[in-house]
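Missing here is one protein chain; the remaining ones are kept as they sit in the complex.
Labels A and B are assigned to the chains in the order they are written; within every chain, residues are numbered from 1.
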Amino acid sequence: MIELRDLTVRYGSAVAVDDVSLDLPTGKIYGLLGRNGSGKTSLLSALASYRRPARGTVRFDGADAFENPAVMRNTCFIRDSLDVNDSERVRGVLGFASWMRPGWDAGYAARLVEVFELEPRRRISALSRGQRSALGVVLGLASRAPLTILDETYLGMDAVARSNFYRELLADYLAHPRTIILSTHLIEEVADLFERVIILDRGRVLLHEEADELRGRGVTVTGPAAAVGDFAGGRPVLGEQSLGGVRAVTLDWRPDAAEVARGEAAGLTFGPVGLQELFIHLTLEAAR
Amino acid sequence: MFDDRSPIYLQIADGIKNDVLSGALKEDEQVMSTNQYAAFYRINPATAAKGFAQLVEEGVLYKKRGIGMFVSPDAREKLRAARRERFFTEVVDPMLAEARRVGIAVDEIVRHLGGAR
Partner (left out) sequence: MSVHAALFRVYRPIIIPFAAILITVDLLITTLVVVGNGEIGFSMWLVLAGSAAKYWLLVVGVMLVVMQLRQFVANGATRHEFMVGAGVFGLTMSAGFAAVVVLGHALEGLVLGGSRGDGYPVLSAAGLLGEFGQVFPVAAGYLISGALIAAGFYRWGAWIGLAVMVGGSIPVGVADGLLGVDQFGAKAAGMPYAAALTLSLAATAVAAWVFHRVVSDVAIRRTAG
């Protein structure tokens, strides 16, 4: 179990992570969602001991994580900036990882290099954005670290490469279960892989739930303005739009079959709220 | 493959139930393991497991320890019976409501059904 308690990360006077407490059972795939500047990277930096929190603790099975050799050895944090030196070559970077990472699988790394079409002899400075992302993925997956964190690394890859990544990630997770945290804003693409979703907004946890519970959480109700208003009643509103006499309202609520029938009889239509839409509405709502 | 309308595990359960009803999955036949299902449909295995657990609870699947999940011997009949029960409330009543909305009389419907007998 990974426990974050009262975690606060500050940059000077700016608070990036604001008093966050989370319990993260190990062995799951987590999706960490949030707008740019919501504190995702700062949270993950503290989790990986890359940054000491201003306040609060990070504990792995009760042991404090910061500068803890056993914890850090088993943590692999791959971030967008890719912590490699520009003068090195791809094979040098992978070689170094093989020296240092106890669980490193060189054969698997070699296969992934082929899948993502990386050139081992190329220098880091000569890699395209997609190739840098691919290298990050190879480093993250082949490390087989019990806690693997991929912070928006794969966003630089094209759609085909990303699809390959999701396939490889799932296959390796099935074969070697471990804790994986993916931070992303490409929600729709990867949401099916998450077991749990954590949404961060301006340094605070907006929600932490099973991914599947979020699906079918909300509903959009469209129709004549008055009827929509009646039907929505006192339900929590996530967003709304009006055009002429027609109103569309997104509610944080799920009507049962009878309520749907009643609504349809009154001339209303119902639609689903996708995860990405829900995320947008929840974070906009929180901003209000 | 799966849409946003409802939790994926329910969609999985519904998908397997449809396969049992249509005969694509036979009684006492082994179904894919949760890992195979997850890999095939590119979803989290815990979600697949939840769908399977739902089906075990409903008696559609049963588990043989160490081997896997199998379709219950009476699954098809049970599902058909349940669907029959819900047929009028879930299929016929909404159809009648729609007919009222667009101005089709019940007699018209009866005439149409007469042709299908």
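The working rule: a contact is a pair of C-beta atoms (placed from the backbone, for glycine too) under 8 Å apart; a residue touches a chain by one contact, two chains touch by 3 or more.
Small disclaimer: the values here were computed from a predicted structure and weren't measured.
Visitor: Given the contact rule set out at the top, which of the displayed chains would the hidden chain touch in the full complex?
Guide: Computed over the complete complex, the missing chain touches A.
Visitor: If the hidden chain were put back, which of A:L43, A:C76, A:L135 or A:M157 would touch it?
Guide: A:C76
Visitor: Looking at A:A97, A:V137 or A:L169, which makes contact with the chain not pictured?
Guide: Here the residue in touch with the unshown chain is A:A97.
Visitor: Quickly run down the residues of chain A that touch the omitted chain.
Guide: Residues of chain A in touch with the missing chain: 45, 49-52, 66-69, 72-77, 81, 83-85, 96-97, 99-102, 145.
One rule holds in what follows: only the chains that are shown with their structure count from here on.
Visitor: What residues of chain A sit close enough to touch chain B in their complex?
Guide: Of all residues in chain A, those touching chain B are 28-29, 166-167, 170-171, 173-174, 192-195, 211-213, 215-216, 257, 261, 264-265, 272-275.
Visitor: Can you list the chain B residues touching chain A in their complex?
Guide: Interface residues on the chain B side: 2-10, 35, 38-39, 41-47, 50, 90, 93-94, 97, 101.
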